[in-house]
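Data first, discussion second: the structure below is written as structure tokens.
Shown here: the complex without one of its protein chains, the others still in place.
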Amino acid sequence: ENANQLQEQKDSLAQKLQEKDLRNTELEAQLSDLEQRLENSQLEGESFRKSLRSLLDLLDGKIFELTELRDALAKLIESGSS
Amino acid sequence: ENANQLQEQKDSLAQKLQEKDLRNTELEAQLSDLEQRLENSQLEGESFRKSLRSLLDLLDGKIFELTELRDALAKLIESGSS
Amino acid sequence: ENANQLQEQKDSLAQKLQEKDLRNTELEAQLSDLEQRLENSQLEGESFRKSLRSLLDLLDGKIFELTELRDALAKLIESGSS
Partner (left out) sequence: ENANQLQEQKDSLAQKLQEKDLRNTELEAQLSDLEQRLENSQLEGESFRKSLRSLLDLLDGKIFELTELRDALAKLIESGSS
């Protein structure tokens, strides 16, 4: 009688353990997926900032060239004033 | 004798189940943390793009004003040519 | 006889003087006209330069605003890098 009860309890525990294992495997898969997405998101962010820095450098160049043009205009305006 | 063996197996299963539960709780906490970080990362990304769009609008304005200035200069140059 | 000759010479001189006077008046009118045109030309030139200086000031303003925009972009790019 006692042995039968123990057998039932043991079977129940074995089944619960199996279910937990399954759930565990699922969670690990989700975790791995999220880690991958977060890493991709960070790589994309870095690539995005790198592209923005290139545009910033181009903008610096344009501002410098506009300043040169401004200086040439100033020089031209004053050249014939005397 | 058989009952003792079953009891041992049952105890072992119960301990494994407890360990799995612990691991499970850890995994769920990690998952929740990662989800939060991914969501924050996306919110930051949106906020970043929104700020960039504001700067783009400002740049549009500056280009428009430079074009107006260019037109005024063109008009001035041609005004006294006749 | 001598008096007649002198009278003729005198008349000839008087006529030449009259012609010179006419020519003189013409030259003075031309001179006055040219002086007026040169003065107008100089006034126009000054007015032109003044307008150019206003445009130069506007250009200075635009370059300054572009530089502010550039700084805001640089700040934004670096803000989320850490």
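Chains here go by letter, A, B and C, matching the order in which they are written, and residues are numbered from 1 within each.
Criterion: a residue touches a chain if its C-beta (ideal position, glycine included) is under 8 Å from a C-beta of that chain, and two chains touch if they have at least 3 such contacts.
Owing to the predicted nature of the structure, the values given are computational and were not obtained by experimental measurement.
Undergrad: According to the contact rule at the top, which chains on display are touched by the left-out chain?
TA: Even though it is not drawn, that chain still touches A, B, C.
Undergrad: Which residue, B:5, B:18, B:40 or B:67, contacts the hidden chain when the whole complex is considered?
TA: Of these options, the touching residue for the absent chain is B:67.
Undergrad: At which residues does chain A meet the chain that is not included here?
TA: Touching the chain left out of view, chain A contributes residues 44, 48, 51-52, 55, 58-59, 62, 65-66, 69, 72-73, 76, 80.
Undergrad: In the whole complex, what residues of chain C lie against the chain that is missing from view?
TA: Looking at chain C, the ones touching the missing chain are residues 2-3, 6-7, 9-10, 13-14, 16-17, 20-21, 23-24, 27-28, 30-31, 34-35, 37-38, 41-42, 45, 52.
Undergrad: Going by the touch rule given at the top, which residues of chain B touch the chain that is not shown?
TA: 45, 49, 52-53, 55-56, 59-60, 62-63, 66-67, 70, 73-74, 77, 80-81
The definition used in the following text is that only the chains that are shown with their structure count from here on.
Undergrad: Report the inter-chain centroid distance for chain A and chain B in whole angstrom, where each centroid is the mean of the CA atoms.
TA: 6
Undergrad: Using mean C-alpha positions as chain centres, tell me how far chain B is from chain C in Å, no decimals.
TA: Comparing mean C-alpha positions, chain C is 65 Å from chain B.
Undergrad: I need the residues of chain C touching at least two other chains; which ones are they?
TA: Expected reply: 52, 55, 59, 62, 66, 73, 80.
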